[in-house]
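One structure is given below, encoded as structure tokens.
All protein chains but one are shown in place.
By written order: A, B and C. Residues from 1 in each chain.
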Amino acid sequence: MPTFLGQNQYGKAENRVVKITRDGATHHIKDLNVSVSLSGDMDEVHYSGSNANVLPTDTTKNTVYAFAKEHGIESAERFGIHLARHFVTSQDSIHQARIRIEEYAWERIETSDADDVKHSFVRKGQETRLTQITYDGESWEVVSGLKDLTVMNSTNSEFWGYVKDKYTTLPEAYDRILATQVSARWRFNWSGDEQRMPDWEKSYDQVRKHMLQAFAETYSLSLQQTLYQMGSRIIEHRGEIDEVRFSLPNKHHFLVDLKPFGLENDTADGAVYFAADRPYGLIEATVLRDGCEPQIPVDLTNL
Amino acid sequence: MPTFLGQNQYGKAENRVVKITRDGATHHIKDLNVSVSLSGDMDEVHYSGSNANVLPTDTTKNTVYAFAKEHGIESAERFGIHLARHFVTSQDSIHQARIRIEEYAWERIETSDADDVKHSFVRKGQETRLTQITYDGESWEVVSGLKDLTVMNSTNSEFWGYVKDKYTTLPEAYDRILATQVSARWRFNWSGDEQRMPDWEKSYDQVRKHMLQAFAETYSLSLQQTLYQMGSRIIEHRGEIDEVRFSLPNKHHFLVDLKPFGLENDTADGAVYFAADRPYGLIEATVLRDGCEPQIPVDLTNL
Amino acid sequence: MPTFLGQNQYGKAENRVVKITRDGATHHIKDLNVSVSLSGDMDEVHYSGSNANVLPTDTTKNTVYAFAKEHGIESAERFGIHLARHFVTSQDSIHQARIRIEEYAWERIETSDADDVKHSFVRKGQETRLTQITYDGESWEVVSGLKDLTVMNSTNSEFWGYVKDKYTTLPEAYDRILATQVSARWRFNWSGDEQRMPDWEKSYDQVRKHMLQAFAETYSLSLQQTLYQMGSRIIEHRGEIDEVRFSLPNKHHFLVDLKPFGLENDTADGAVYFAADRPYGLIEATVLRDGCEPQIPVDLTNL
Partner (left out) sequence: MPTFLGQNQYGKAENRVVKITRDGATHHIKDLNVSVSLSGDMDEVHYSGSNANVLPTDTTKNTVYAFAKEHGIESAERFGIHLARHFVTSQDSIHQARIRIEEYAWERIETSDADDVKHSFVRKGQETRLTQITYDGESWEVVSGLKDLTVMNSTNSEFWGYVKDKYTTLPEAYDRILATQVSARWRFNWSGDEQRMPDWEKSYDQVRKHMLQAFAETYSLSLQQTLYQMGSRIIEHRGEIDEVRFSLPNKHHFLVDLKPFGLENDTADGAVYFAADRPYGLIEATVLRDGCEPQIPVDLTNL
């Protein structure tokens, strides 16, 4: 045959697992969407259809649910580590495991009961938390992140001094809305079992906080500048992280021209905007700790 | 011609309008999606294509943006009332206006600045707030609501004692998860300009609170029972509302059978669930104040 | 209690059922999404949580799958009729059944084999076919339809002669693109078992054909005019149908202003358009056979 097999992987995607933990009458939720991807000695299943080396994707699904009971879900990262280690160490034909997890946050419903209800929750909405665990039997790569966190500054954003060619018609802006829907991934420098594992839950909360604050506190001359501030703020404050990548759509809010109706629409006075869907600017970049090598793929933030 | 024209309406749908209000350095957002639908003396445009009675949908869009500046957006309801009144009273050919509005909530980003940033926001996610204003030149109908508010009780839900026919295989459940994604609409009894208008913002917050509390506090023998409690709680506490309708999907969380792996998966011990997408139970009902007539259409909660 | 129960219904929604029929080596597919909604003597389950009158939604799901085997799926309409009749006639507490079905079309993959492969299919995409069967034990209502059928005329559309108020800025158009994504529902006049049942498959194909041809062949002065032509064409040609309702978004294609770049963008010469997402015009109307009463709800075409 004049063709050959390149990179390949397989597994069960989007296993929706909800784990309740009961601490007396107080319940806790972990709500995950877990995708397993395995690779290794899989040439034959592609070439001849022999499944002799193939652990069924159905089995990887079962393992996700069984592990949720056996190990609990302390954090998405730790759960993914359990799973990845299991697949690589229990099957000779599997040389690498990649676990991707989405996590949906819930908050408690406040009730009027004197004696509080502690088993009632409302889904938080807002961002989806993400992690990706990769293990090859020797070293670990953990890339966590989030998507669909929509933020806006209603002032302190300008855009001017740019290149003008024959297709340029955009007027310069000195007070505009800056809005984006953050997709971010950050890579931990934890890579080996001999190292102390980060506190994944605390790390997430702190990264999210620094990212939001950098967005809010940066007086912005371009979305690229804001992006870089968001990334460098994370790396400066969080020693466990070496690399951050963002895809930031510039969610345009256009000042509506109300002059035909005899109305001024000044930003200083509180303006009216048209929130556009498409097209949108798309700003993407990686921010790295000095001395570190990039490892986050260019399109990971677009998944 | 052997055919004739029935009910008809037209307008511009999904006008995305963002209004910033500046109170010194403190900014406020209203973020709406406004759909205008007009009807009246419109036979000719259907029969012959004559647009002599047709205010262009483009004009209805312009009006939305101009009104956001002229009147501000105190609440979605009040904004919709301004628009509906305008269309019906300014054009002879328009006899009825229906304004549908979606509202997206934002909350402030907390910053570390001594001197706080007050122009930075993160979209709240969670539910979308809704309202529908209908005006025929004489009386008003206001139906507000919400969709995509996902809630869960991790216990205090049972399901047993039901009809069993030859196609019934479901085992009875004495401790199950009850989860749903609330779509609700409630109708105000305000209908005339001579009546005092409700405080729309406060009303929304209170309805939402009572609905969530009723969900949390009801020991549930069926989702229908929970639904009825949610509706009646609203009507009991909010005198401005006469009718509530819900569409509540029963978002099934199935106990995973872990016995093949030598594991118990008892609810009392904190169980592992598979969160299913489809199919789902769908429970729909209207709850009314004594003496009131239903007016909310059956499928409004499915839009 | 100062509240009471209004209209209510329940059932299992979105049962995804695929039925293969084998005719030797030649296979046929029916691919449906079936939603069951039952109503009747259901006060107690809302008021007290008693399920004594409640056939579980899980049972309605089982029934869908069992009936697909027992009766086959000749057409979505006929399948829905089997289901509706069963629920109403087999349970005293169920007085009405409404079955909604989406159908996805598949076409055969053409192969190079001398001896053709007859079990390979590619999903057709394009519109989703719809039907809704309602039965109260005495009479039937069948409303079929489709959604997501996107059509475009690249000429033979004008828009002028409309009302101009102070918010009107739209220039008149004498050669524009007319594009819409058809959502249509049509009601059959078949209502009783003693009447001869229409040929549902043939009827669908013919209605679709007449609707598309009316769209293509109408020189349009407004989308309303085109809508009316589409509806009346159906009623004129199909005696089994008394009423048609449409929701037609006006999918705007705006001529791009290329003058700043020294380019003409004339329609006569083949123009470049920006295809906008939101806002969009939304034109909705019912067309009826002379002497018939409207029964299709206003928002059915928005589901």
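The definition used in the following text is that a contact is a pair of C-beta atoms (placed from the backbone, for glycine too) under 8 Å apart; a residue touches a chain by one contact, two chains touch by 3 or more.
Please read all numbers here as calculations on a predicted model, not as lab measurements.
From the listed residues A:V54, A:I99 or A:L146, report the one that touches the chain absent from this view.
With A:V54, A:I99 or A:L146 as choices, the missing chain is touched by A:V54.
Residue-wise, where is subunit B in contact with the chain that is not depicted?
Where subunit B meets the chain not shown: residues 166-167, 169, 260-261, 277-278.
What residue numbers in subunit C mark contact with the hidden partner chain?
16-22, 27, 29, 31, 62, 65-66, 68-70, 106, 109-113, 117, 119-127, 148-156, 177, 212-213, 215-217, 253, 256, 258, 260-261, 263, 265, 267-277
Against the chain that's been left off, what residues of subunit A make contact? List them.
These residues touch the chain not displayed: 1-16, 35, 37, 42, 45-59, 61-63, 66, 90-91, 93, 159-165, 167-170, 220-222, 224-225, 227-228, 231-232, 235-236, 243, 245, 249-250, 278-290, 294, 297-300, 302-303.
Operating definition for what follows: only the chains that are shown with their structure count from here on.
Point out which chain occupies the most central position, where each centre is the mean of Cα atoms.
It is chain B that sits nearest the middle.
Computing the C-alpha centre of each chain, which chain sits at the greatest distance from subunit B?
That would be chain A.
Taking the mean of the C-alpha atoms as each chain's centre, how many Å separate subunit B from subunit C?
One centre to the other, that is 24 Å.
As a quick test, compute the distance in whole Å between the mean CA positions of subunit A and subunit C.
37
Two or more other chains touching the same residue: where does that happen in subunit A?
Within subunit A, residues 260-261, 277 contact more than one other chain.
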